[in-house]
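Some notes on the structure that comes next.
For this view, one protein chain was removed and the others were kept in their places.
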Amino acid sequence: MLKDVTLGQFFPGDTVVHRLDPRTKLIWVILYIVALFNAYDWWSYGLVLVVTAGCIWASHIKPKTILQGLKPLIIVIVLTALLNLFYTGGTPIVPGWAITWEGLKKAVLLVARIIMLIAGTFLLTYTTSPIALTDGLEILLNPLKKLKIPVHEMAMMMSMALRFIPTLTEETDKIMSAQKARGADFETGSLMQRAKALLPILVPLFVSSFRRADELAVAMESRCYHGGEGRTRMKQLRYAPRDAWALILGAAFLAGVIVLKKFGL
Amino acid sequence: MSAIIKIEDLHYTYPGDEAETLKGIDLEIEEGSFVAVLGHNGSGKSTLAKHFNAILTPTEGKVLVDGMDTADENNLLAVRRTVGMVFQNPDNQIVANVVEDDVAFAPENLGVEPAEIRRRVDAALKQVGMYEYRSHAPHLLSGGQKQRVAIAGVIAMEPRVIALDEPTAMLDPQGRTEVITTVTGLCRDKGITIVLITHHMSECIGADRLVVMSNGGIVSDGTPAEVFANVELMEREGLTVPATTRLEYELNRAGFDLPLSALTVDDCAAAIAAQLGKQ
Partner (left out) sequence: MSEIRAEGLRHVYSAGTPFEKVAIDDINVVIPHGQLVGIIGHTGSGKSTFIQHLNGLLKPTAGKVYCDGQDINATKQITHDVRFKVGLVFQYPEYQLFEETVYKDIAFGPKNMKLSGDEIDRHVREAAHFVGLSDELFERSPLELSGGQKRRIAIAGVIAMRPGVLILDEPTAGLDPEGCAQILQNICDYRTETGSTVILVSHSMDDVARIADRLIVFSGGGIFMDGTPQEVFSHPDELTNIGLSVPEPTAIAMALRRDGVDVGGAIYTTEQLISAVERLRKGAGAC
């Protein structure tokens, strides 16, 4: 059941998107998010949609996989849609109804924004291995080291957290099965009862996570880990012409959206 | 052959404990040998293993790795480069999301040149038979495969000793065979010293030397044939002997004259067949 959670997973591939430098992709995501939040009306949203679809197509990631990633957020999406649908003033679709044309449009656009936001950021983790991601982040944030911010340690924590997501979901599944085998019920009862029912899952999970962290630390130290000083990397990040093109396209895309916005589109 | 690890009167008490876990161990491990350390749970064998690469340092006594005192903090990295450790839980050793990235972890920590890291990673993966899996995600591998990746991660440091703390405890029989075959090969073909902590008797048959621990001390030390021959001692320690040894022991009590050194199934059968043929 929990195996369907694709959050943080990496799908290896050899597409141009996969081969882009992770730093390029990180910068792209920022440009993308800025563009997304500047999108104003049908035309600018349309441009973002086209670009998003283009990226998904270029990465060969199945749309179905992206949709699966949206599953955990279905509540947020539906809530946003409903709130905007019912609480936007304007011309009612059917006289006497609370739903207005403006509300409908707003709901559609905002839902589209959420979906594209998720899709865009997921595309990042789907096409970039966590090691490449954290390496890219670490290099981009390196200047912050001067401000005594532990950039390497944070990057290390992130990459390890990502590595353990599938392992932890597997473990959670096992714990749930074991407690269900003793009659634990996670599906019935009031909200309070269901929250209490989570204790038999959370406590073992926490305990095992602490033990895991301890063992990992010992294993890492046994392999001579001593922080970021003097560390080299087997896989070196190198910019290629495609990165320059991607960044130019990204900048052009953002410019396009802002221009459309200026024209009220 | 010189001793790559020398342990002199090692005492160790865990912080907060009243009793000593290790009560004065003297041990020398010869370079290039395959040593198995046996003992029931609580005998101190894991505690001993953790002293090999300075995860723990002695409360009293000395541990010398290639002449270096493990208690000296300046020696820490050098000691850990010389003695690599593989642990029991396959998952809790793998740090990266892709097999080859994990194997590269140690040389990266040591500041090795990228091209050299690549060479070592490929060589290490080939040595453990996991080269085809180099781009795979570790969580999809079997237990035995994960442990082999962990071993490769240690080999990439080019250590002279690999200590394995109950590496097969969480594996199925196939995984167990994979791991033991791999480390035996590393010892015999590459001359890497292997120290295997275990309580599976069948894994020790191919070792050069068995050390049996009990209650923080060493109670038996010799070749597998010598150690297993002392069936009473093994049982007293809550350990078993291989079925071959038990069979030979019991048959000898019934009047046979079988060598207790016939540890493998084939040797044992041949010895019995020979005895019966002589009638």
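Order of writing sets the chain letters: A and B. Residues in each chain are counted from 1.
Keep in mind that, in the parts below, a contact is a pair of C-beta atoms (placed from the backbone, for glycine too) under 8 Å apart; a residue touches a chain by one contact, two chains touch by 3 or more.
Nothing here was measured: the structure is a model prediction, and the numbers come from that model.
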item: Left-out chain, listing which of the shown chains it touches; value: A, B
item: Residue in contact with the excluded chain [from A:L67, A:L144, A:L199 or A:A252]; value: A:L199
item: Touch residues of subunit A, complete complex, unshown partner; value: 174-175, 177-185, 199-200, 203-204, 207-208
item: In subunit B, positions touching the absent partner; value: 40-42, 142, 169-170, 172-174, 199, 201-202, 238-240, 242-244, 246-247, 250-251, 254, 256, 265-266, 268-270, 272-273, 275-277, 279
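The criterion applied here is as follows: only the chains that are shown with their structure count from here on.
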item: Averaged-CA centre spacing for the pair subunit B and subunit A, given as whole angstrom; value: 42
item: Of subunit B, residues touching subunit A in the complex; value: 53, 55, 77, 80-81, 84-85, 87, 89, 91-98, 100-101, 104-114, 117-118, 121, 135, 137-139, 150, 153-154, 157
item: Footprint of subunit B on subunit A - complex, ascending; value: 10, 12, 129-131, 159-160, 162-163, 166-167, 170, 212, 215-216, 218-226, 230-236
